[in-house]
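A single protein chain has been removed from this complex, and every other one stays in its place.
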Amino acid sequence: MNYVIIGNSAAAVGGIEGIRRVDREGLITIVGEEPYHVYGRPLISYLLEGKTDAERMKYRPGDFYEKNGCELKKGVAAVKIDAKKKTVALENGEVMPYGRLLIATGARPFVPRIRGLEKYEYHTFMTLGDALKLKAKTDAVKNAKVLIFGAGLIGLKCAEAIYKRVSEITVVDMADRVLPSILDAESSALIKAHLESRGIKFLLSADVSPDDFQFDILCVCTGVTPETAVAKDAGLEIGRGIFIDKNSRTGDPYIYAAGDCTESFSAVTGRRGVTPILPNAYIQGETAGINMAGGSAEYDGAMPMNAIGFFGKHILTAGIYEGEEIKRGSFAAASASDLSSVSACTLKKLFVKDGGLKGFIFIDDFKRAGIYTALVRERRDISGLDADALIENAGLNFYPKEFRDEVLKRRESRQGIYAGENLL
Amino acid sequence: MKKIYVQEEWCLKCRLCEYICAYANSGFKDIAAALKDKPINTRITVEESGRISYAVSCRHCDEPSCVKSCISGALEKVDGVVKIDKDKCVGCFTCVLACPYGAIAAGEDGAAMKCELCVENSGGSPMCVKYCPNRAIILE
Partner (left out) sequence: MPINYDDNIYEVTRDRERCIDCRVCERQCANLVHAYSSELGRMTSDSMSCVDCQRCVSLCPARALKIIKNPNVYRDNANWNDAAIKSVYKQAGSGGVLLSSMGTPEPYPVYWDRILVNASQVTNPSIDPLREPMETRVALGVKPQNAERNGRGELINTLRNPMVLSVPIMFSAMSYGSISYNAHKSLAAAAEKLGIFYNTGEGGLHKDFYRYGKNTIVQVASGRFGVFKEYLDAGAAIEIKMGQGAKPGIGGHLPGEKIVEDVSRTRMIPMGTDAISPAPHHDIYSIEDLRQLVFSLKEAVNYSKPVIVKIAAVHNVAAIASGIARSGADVIAIDGFRGGTGAAPTRIRDNVGIPIELALACVDERLRGEGIRNEVSLVVGGSIRNSADVVKAIALGADAVYVATGALLALGCHLCRSCHLGKCNWGIATQNPELVKRLNPEVGSERLVNLVTAWKHEIEEMMGGMGINSIEALKGNRLMLRGIGLNRKELDILGVKHAGE
């Protein structure tokens, strides 16, 4: 079998590793538009901060492609899929036949209509290329004033990334709060105050134009949108993203898709949508890979889940924020105005509905958070747990005993103290 | 590959494993030097509820969701052991969010911290197993 993977990030790596779990032989060709070895995309902000470097941010070791029998075509884009002929055309004119194809094209920055934007040079912040460009710019312009459009994950990560390289950062957004995709109003207020305590300025609920500001560098970090252009004529079902099932299959039996370029139905949230997070990309890629190679794998569905930090403050969230709130922590809405103390505040929130945990938001208090993630993902019945135990004492005691035994206990057959034969 | 198993009927809630773990991973030769008046950075946690108690540490899963979720490629399963490359870890704690057993925690150094079966510390083999006074934690 010959495999072609379009894209060279987490979903592609998942695809390669998935294929290799089943098929050690078939040739895998990776077509990557970016001219780099695969890197952890969310690490670009750490790169600018100096917390990692080009070598350490490699998502897989240098010999990864070679070890996995892959041919990497980097710096070349795929432009068209011919599903009938089962070929992919590259921008350099090359036409590649495939046995199975994985579309892992990811996303591209989404730039909304902003009045006056066309007059300015602006940066986006998604790829290593973007990061290097921005780095060069901040090197070139000393003590720059920066204007960032977008107070979401990308915008704020961008702000943190360049914080020490510039003199002033202003973040503007049409939304009324920061990180609206992962935080509720209260937790958002905490993070905003924390960032303000570092001197970052915010202008929210603001329908503004760059013309209204004085700045040296302009960044547009208003989100991403699935990159589906290459699939456009392949006859696949495309909504916001390429639609895939729980096997990472598209409608075409020879074409799979995974990661930020896709949308899928999530049994966990009960919703269909795009979940552009790295763990999702990898697992969908791996699921695709296993199935492409003739194995069998299912992914019960993407689930919103984010772990992110800003200036030492860690946010871990998952699921959806519906239902009854259970809350702990030192942050009260009032403290949002007290910038000196807000950075030490913690906040822990659970959202419970119909006897199940729907989602949570943890800020700087996230011990054993994954147990909550599992409760959400596996839609476990938690009606037997009281609120205190649930929020304060995360443990395997949240699971049924049988599950715990299965996880922890040695197999019965190996048990029993002595076989019974005489030693002497 | 041998795995750690936990027999809750023999766990005594003594919590020695937690302290021994912190010690084994401290780099200190003397346990008092390692732990006296210091935070206990343990990679194993004793859970107690009523009469029941048991220690939980990394299960080194066949399908490790921490490894699959890691944004930097710092987590890798090598010879049956899920290991963390502290050099690559940027401390985003996606792994903490992903581990269904709560077996990964934030370490003092800002990187994630988890059980690596003592393969690389002074222990050489799991110290929690060696020091469990009642063989509630076993390796087999």
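Just so it is clear, A and B label the chains in written order, and each chain counts residues from 1 on its own.
By our rule, a residue touches a chain if its C-beta (ideal position, glycine included) is under 8 Å from a C-beta of that chain, and two chains touch if they have at least 3 such contacts.
A quick note: this is a predicted structure, and the numbers were derived from the prediction, not measured.
Listed here are the chain B residues that touch the chain not shown: 7, 9-10, 12-16, 19-20, 23, 31-32, 35-36, 40, 51, 131, 133-136.
FYI, only the chains that are shown with their structure count from here on.
Per-chain CA centroids place chain A at a distance of 26 Å from chain B. The touching residues of chain B, when paired with chain A in their complex, are 5-8, 45, 47, 49, 52, 54, 56, 59, 65-66, 68-69, 71-73, 87-88, 90-106, 138, 140. Note for the complex: chain A touches chain B at residues 10, 14, 40-43, 46, 51-52, 56-61, 278-279, 282-283, 286, 305-309, 314, 316, 318, 366-371, 373-374, 377, 393-397, 404, 407-410, 414.
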